[in-house]
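My structure is below; once you've seen it, I'll send some questions.
Every protein chain but one is kept in place in this view of the complex.
Now for chain A:
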């Protein structure tokens, strides 16, 4: 992921291919591998085991999946998350790419300051930024209360009506998470050799045409990469509905998102197997989507 580097001058790239693999490499990845096994792979295996067994440790096949699938909250929770993820991914893709192109093309002079500003919200911890939004969304406290009131929303209760939630969570998620992606895209744009852009300009291509014909196709892999990760975090939405629910004294159902529903299973009903089945559902959806994007986006091809 060398692209995360935002430096415009990359010193002699491409030597890596000729180097011999050394033992030091194993040492450097070992820290990551250990953490991945301890906090990624083992819990996943445990969740898969829980999802196909019952509390007495007997195998139950797909019983837990069928049971949770027929839960009255299942369809609602997955509908909520599908609507939210659709809005969130489209917004993220369009706005992040547009902002990165603008940052790269037109605003060279202010670019360093803007990059810092974009990154700033991402530096706040997730929960803290949601709490900040709780204040912004309450017309009685909000510094932008007049905007909310212009929409006819005069109390927190009217701002967070069920139909508004996917858009509200998108706004919060964009604010907290998009800045980092703008920087990644900016870095990717810097990787495009200047000669290509100059050649295009010499052939009479305008900014728009360069963006559409050259920059976007070359950004494809990074957009695919962003979509996979944003999809995974999007389907796991938990903190936002949970905190907004607490702040509004429970106006959002406690099983609004699949992840919350899983939490309800585990900690309100004490049903860890049902909770694991829901978590495995999300795992499969995430894996399927990632597979599709990886193959469609030809991410592992070398150019």
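The rule is short, and it goes like this: contacts are C-beta pairs under 8 Å (C-beta built on N, C-alpha and C of every residue); 3 or more make two chains touch, one makes a residue touch a chain; residues count from 1.
Operating definition for what follows: contacts and distances are computed from a predicted model.
K.L.:
Report the protein name recorded by UniProt for the chain absent from the figure; options are "4'-phosphopantetheinyl transferase superfamily protein", "ABC transporter substrate-binding protein", "PP2C family protein-serine/threonine phosphatase" or "ATP synthase subunit a".
P.N.:
Per the UniProt record, that chain is "ABC transporter substrate-binding protein".
K.L.:
Among the options A:113, A:127, A:140 or A:199, which residue touches the chain absent from this view?
P.N.:
Of all options in A:113, A:127, A:140 or A:199, contact with the hidden chain holds for A:140.
K.L.:
Which candidate, A:161, A:196 or A:216, sits in contact with the chain we can't see?
P.N.:
A:161
K.L.:
For chain A, which positions touch the chain that isn't shown here?
P.N.:
Touching the chain left out of view, chain A contributes residues 52-56, 58-64, 66-67, 71-73, 138-141, 154-158, 161-162, 245-246, 248-254, 266-274.
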